[in-house]
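Report on one structure; see the data block that follows.
Every protein chain but one is kept in place in this view of the complex.
Up next is subunit A:
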Amino acid sequence: MVPLWWHISLAVVLFVIGAAGVLLRRNILVVLMSLELLLNSVNINFIAFGRYYADFRGQIFAIFVIAITAAEVAVALGILVALVRNKSTLKVDDVTVMKG
C-alpha cells in the first residue's frame, strides 16, 4: 500500500501550487482555477485520512466541499461576467471598486 504521507505530500505540493496561482497571477480566471486546485488538495487530505483511519466522515466532508465549490464557481463566474460587461478587464489589480 501507499504510505499515508505520500498522499499528504501530494496535497501539500498541490496546495502550494494553487496558492502560488492565487497570489502571483493577475488574471481573474486563473485565480479562480487556482482556488479549485486549493480545494482539491484539501479533498485529497480528507479522503486519505478517512481511508487510513477507516472513517466515512472524510468522504462525507469531501462531498460537502465539492458541493460548496460548485456553488462558489457558479456565483464567481456570474460576478465575472457582470464585471467584464461593466469594466471590460480581467486583471485583479484593476478591480478596486470596493477599495479595501
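A few notes on this one:
FYI, contacts are C-beta pairs under 8 Å (C-beta built on N, C-alpha and C of every residue); 3 or more make two chains touch, one makes a residue touch a chain; residues count from 1.
Heads up, the rule we're going with is that contacts and distances are computed from a predicted model.
Not shown: a single chain whose UniProt protein name, out of "4Fe-4S dicluster protein", "NADH-quinone oxidoreductase subunit J", "(Fe-S)-binding protein" or "Phosphate transport system permease protein PstA", is "NADH-quinone oxidoreductase subunit J". Although one chain is not displayed, subunit A still touches it through residues 1-10, 12-21, 23-27, 29-30, 32-34, 36-37, 40, 43-44, 47-48, 50-54, 56-57, 59-60, 62-64, 66-75, 77-82, 84-85, 90-91.
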